[in-house]
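Heads up, one of the protein chains got dropped from this complex, but the rest are sitting where they should.
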Amino acid sequence: MTHIAKPVHLDDKLEEVRSSGRLEYRSKALPTWCPGCGYFAIVDGVATVLKDMGIQLKDAVVVSGIGCASRFPFFLSTYGIHSLHGRVLPVATGVKIANERLTVIAVGGDGDGFAIGGCHVPHAARRNIDITYLLFDNGIYGLTKGQVSPTSALGFKTPTSPYENMDQPLNPLLMVLSHGASWVGQAYAGHPEHLRKMIAMAAAHRGFSFLNILSPCVTFDRTNRTYSNLGMAVCDLPADHNPTDRLAAMAIAQKTDRPALGLYYHTIRPTLGDNLDALIVKAGGTPSPSCGAGR
Amino acid sequence: MTHIAKPVHLDDKLEEVRSSGRLEYRSKALPTWCPGCGYFAIVDGVATVLKDMGIQLKDAVVVSGIGCASRFPFFLSTYGIHSLHGRVLPVATGVKIANERLTVIAVGGDGDGFAIGGCHVPHAARRNIDITYLLFDNGIYGLTKGQVSPTSALGFKTPTSPYENMDQPLNPLLMVLSHGASWVGQAYAGHPEHLRKMIAMAAAHRGFSFLNILSPCVTFDRTNRTYSNLGMAVCDLPADHNPTDRLAAMAIAQKTDRPALGLYYHTIRPTLGDNLDALIVKAGGTPSPSCGAGR
Amino acid sequence: MSATDIQIAICGSAGDGTIAAGNILRNAVAEAGYRVISFDVYPPEIRGFGKCISRLRVTTEQVYSLKECSDVFLSLDDSHAIPHVGEVRDYGAVIFDSKPVVVNEEGAHISAHVRPGQIPYGFPFREISEIATGANRSRNIAALAVIAGLYRLPQAAFRRTIETTFGKKAKAVIAANLAAFDAGYAAGSDTFKLDDATFGSSGGKASGAGTVVILNGNAAVARGLIDAGIDTFFGYPITPATTIMERLAIEMPKRGKRLVQTEDEISAIAACVGAGYTGSRSATSTSGPGLALMMEVLGLSTIAEVPCVVVVSQRGGPSTGMPTKTEQSDLNAALYGSHGDSKRIVIAPTNVEGCYRCAGKAFEMAERYQTPVIVLLDLYLSNRYETVILAREAPFDRDCTKRWRKTDHDEVYKRFAQSKDDVSPRAIPGDAEGMHVITGLEHNELSRPNDQPEMHTEMSRKRHDKLDAALTHPDFTVSKRFGDDGRVDVGLLAWGSTFGETLEAMIKAQAEGIRCAAMKVVMLSPFPAAAVSGFMDDCRHVLVPELNYEGQFARLVQAELARPVVSLARVPGGPMRVEEILAEIRRLAGRTSVGATPATN
Partner (left out) sequence: MSATDIQIAICGSAGDGTIAAGNILRNAVAEAGYRVISFDVYPPEIRGFGKCISRLRVTTEQVYSLKECSDVFLSLDDSHAIPHVGEVRDYGAVIFDSKPVVVNEEGAHISAHVRPGQIPYGFPFREISEIATGANRSRNIAALAVIAGLYRLPQAAFRRTIETTFGKKAKAVIAANLAAFDAGYAAGSDTFKLDDATFGSSGGKASGAGTVVILNGNAAVARGLIDAGIDTFFGYPITPATTIMERLAIEMPKRGKRLVQTEDEISAIAACVGAGYTGSRSATSTSGPGLALMMEVLGLSTIAEVPCVVVVSQRGGPSTGMPTKTEQSDLNAALYGSHGDSKRIVIAPTNVEGCYRCAGKAFEMAERYQTPVIVLLDLYLSNRYETVILAREAPFDRDCTKRWRKTDHDEVYKRFAQSKDDVSPRAIPGDAEGMHVITGLEHNELSRPNDQPEMHTEMSRKRHDKLDAALTHPDFTVSKRFGDDGRVDVGLLAWGSTFGETLEAMIKAQAEGIRCAAMKVVMLSPFPAAAVSGFMDDCRHVLVPELNYEGQFARLVQAELARPVVSLARVPGGPMRVEEILAEIRRLAGRTSVGATPATN
């Protein structure tokens, strides 16, 4: 029988948030996450960034799939869609295409994005839809109580891999680079300051930005992605890394034993919205930032 | 009103096949493909390889999705499944996991594999399921009469991109390399000899092998992947390319203006079947090559 | 009869330009002011040597379907045509190439298959074309010109149509085809006329009402979506729905609107929901296999109360089934396919004009009732052409959204606030103080997750009750009765494309003195129980003809009303045969099956 310590520090945390004046971006809903979950740092980060960028609550839409990670939108006070398992990117695409004036942030877990949602990532990346996709990569299925995920380490024992996980994990960074994404970076929930910086950069990028956020599931993973393990493993990108060199970025992304944090790659190219407007012009029509939205 | 020349040479072709003694591997069904379609070369290639490898008809299962490419199984005389659009890999996985004695070849088009079926490719690759996946990459949706596909060139005009295609195409080779596939190569339907060699290598590989086959759609693509354009564009892999160097393979895969033909990458690691058997042993059970199949 | 009612069939292989000839004939006759219904049958393969048949019914009065029998039959390829010569009525004309390229062996020539009473006409199409143009490329034009000549149809209309058809081609091509036409026309008009097969003068193009256009069902859907102000479209190609998307891909950008071909149907519908959340009028189109993939997202649209429109053109099922054949077997999936109590609006047009109306009205309903709306067509309706009169003013309300406006200062926005009509005012992104998060989880008025029994019960009630208003949606025909009033021996209940054949059968039955009425049901969910039940009260027998195996609509009626109906469920892959419906009517009316031979009106 499991005993979970009462999350006293949770309320302190909310207090801190309150006093920090970031509250308006945080909803009154107390996150349902387990105390100590890496996700708390991400919600703080996004709230700060939105505020710092001066994006009004009314102009931000946070879209998610299903999972612990995907509870995210409820903890902000912007507009949001808590959609379906794996469908965060197409839903976010619909929002952005319909109204380019909106800032669209897509969030979800590793299972949500790279198992059931795997069909959609390459196309969001190649079309360069102007949204920010934050992947909460905890290497496990949290919400369903700890099954193996596409990014789980080899050997990981879970209720659906009771003897051990023998499936070679996927490498989200490497994959999204190969999809032709225009902005790719990595952060760690245990380094909130750096995380915040990366979220800010990703959100500032015009086009599809993918930020892989390593985050511990303190309840169901006591052996792999613990704060201590990750804390020791993560490192910075080589100082001389050139973030316009995609091949170099891929080389580093391959080194999964020492996950490097920072901006792997970025480039500037037309967004899906730009292209659709170009077609409209070609056809003799007149583009408008909001396709009827808010009629 | 379109006039299509009667495909006289089709029957000659079948004659040639008959006389070549490969007939047993070809079904009596005359392919429903348009005369001149690149796919004819692939069906010849596979038939020859199966024969040369001494694989009996009864032990081969050819699985496909939906599309012109996916009509493939009907033109061989082995077992086969003409499944659903995009589902070729999970279906093929089911076949192989249930009966490791079978040789399983998966075939499908670029839309089948990298649009609607995109969710499945990374997982077949990472698990290293022991099947051969032949992608018939014609950069178009043939069966539905010529719409734009995920691998269509920029600027391509089709019924669903009437002004021009502005979505950056995907790079199947680069993607599958990033998924961790254990065998990755490329061939061209216009070079049947080399194509045959590559199919043989792919089929001989123990684990997941991915062969990207560039093939012209003569009916709906008169401007991009024509035999003449492809014939001029394709080249050989650098003589000094080391097929165990994944990063080098990725570097070459990036050069899409001059598609290089040959073996990009290969490595040897346990297949999904090997791993499942290892788990069985761990659990104290006894593995069997056919999981009840043919009971 | 004085009113014109002539059906022309053209049969050949794709290589013969059969469909092209049918198109020109159709457009020219419509141009001349007649009403037309036409439907082409294609081969399933891509390779172009399968059989094609183009059927065209030309009338002055409104009619509802093709006829069993053609009055004129043109063969461009006897090997394909021979099996169909039987469909020509007695004293009807069978027109063929008297000097075909290959000299056929005994019996292979169609003239050997014309039955006594049918009138064979041989013309040297190829020769006519070659003499007139120096090539046989215009053989099909020469052939259709023969028919035009035979019936003295207005040449001007044909010449205009030929010019526009080949407009993009080289001048020489146009000239050649015009020459071939003139030669063919001359040949046709030199021949003695069929006495009983005259074209009455056309009604002339209907004027005041609006503009007369000739559209097939898919084109009508595209036009309806556009006239209702579609903003965004997300779709994935699939036969027979693809041409809706292809039409929109051309038209939407001209109007500053956006269309994206997505990676699959799941993303298409998911993007529609995302766009719908912002207030955008968004739609997708697909067929059965795509619909099957959309089930989960449709459920999200239902519980999160986000408008979205899905046009489904049915083909033969199950699974990949028969992509180039028509069927009405996706009704169950449209009604019941999503898990949970996920009732939604399902409407099915019965003709091309209805395709236009239903497509446009779907946006009104989706917005007004904040729910997914499925518009059910089938291949037969998607591809069949009819003359349609379009009102000058699009008959669609461009904005049906109940918007939230903050009233007093510290009012908190409740996305799912209670409301008399169970439709809660919406705030959309960009609205200053309406921020909220929608979810697929059960929720409270604030759209916060809540799974308490009372809340789930109340929200379920809200989501179901609000839909009833659709049954009285403004300016929309939910169901309609035709035929005899009062008590009837046989009442016909039909939906979708099959209603056309049903109505024709009813008219024939009435002509045979059977008291008969027919009701078309356009709205399948919510179900117009009162109207249908009232209709059934008048019927000694209720017959439900439909194109599926399980009698899906018949089952729906029984599920709703717990009253028995007679199901006539068939899966021929083509339209239902009027004769088959008629035979069943006779049986129910207690008539011994008289004149079961093709009727010859």
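As written, the chains take the letters A, B and C, and residue 1 is the first residue of each chain.
Throughout what follows, contacts are C-beta pairs under 8 Å (C-beta built on N, C-alpha and C of every residue); 3 or more make two chains touch, one makes a residue touch a chain.
Please read all numbers here as calculations on a predicted model, not as lab measurements.
J.: Using the touch definition from the header, name the shown chains in contact with the chain that isn't displayed.
T.: A, B, C
J.: Which of these, A:V46, A:C68, A:V107 or A:L230, touches the one chain of the complex that we don't see?
T.: A:C68
J.: Out of C:A9, C:L300, C:A362 or C:I428, point to the residue that touches the absent chain in the complete complex.
T.: Residue touching the chain left out of view: C:L300.
J.: Considering the complete complex, identify which of A:L143, A:A203 or A:A283 is in touch with the unshown chain.
T.: Going through A:L143, A:A203 or A:A283 one by one, A:L143 is the residue touching the chain not shown.
J.: Using the touch definition from the top, which of B:C37, B:L50, B:I105 or B:C119 touches the missing chain?
T.: B:C119
J.: Among C:H456, C:R481 or C:R591, which residue is in contact with the omitted chain in the full complex?
T.: Considering the complete complex, C:H456 is the one touching the chain left out.
J.: For chain B, which residues touch the unseen chain?
T.: 29, 57-63, 66, 73-74, 77-84, 87, 89-99, 101-102, 119-120, 122-123, 127, 272, 276, 279-280, 282-288, 290-295
J.: Since one chain isn't shown, list which residues of chain C touch it in the complete complex.
T.: 44, 288-289, 291-293, 295-296, 299-300, 302-304, 314, 316-325, 327, 329-330, 332-333, 335-343, 439-442, 449, 451-453, 456-457, 460-461, 464, 548-550, 552, 555-556, 558-565, 570-574
J.: Need a quick check: the contact residues on chain A for the chain that isn't drawn.
T.: Considering the whole complex, chain A reaches the absent chain at 1-4, 6-7, 32-35, 66, 68, 84-86, 115-116, 118, 141-145, 147-148, 150, 159-163, 219.
What we mean here is this: only the chains that are shown with their structure count from here on.
J.: With contacts counted as C-beta pairs, which pair of chains has the highest total?
T.: A-C
J.: Round to the nearest whole Å and give the separation of the Cα centres of chain A and chain B.
T.: The computed centroid separation for chain A versus chain B comes out at 33 Å.
J.: Hey, what residues on chain A touch two or more of the other chains?
T.: 119-120, 122-123, 127, 272, 276, 279, 282-283
J.: Can you pull out the residues of chain C that are in contact with at least two other chains?
T.: Residues 250, 253, 263-264 of chain C each touch two or more of the other chains.
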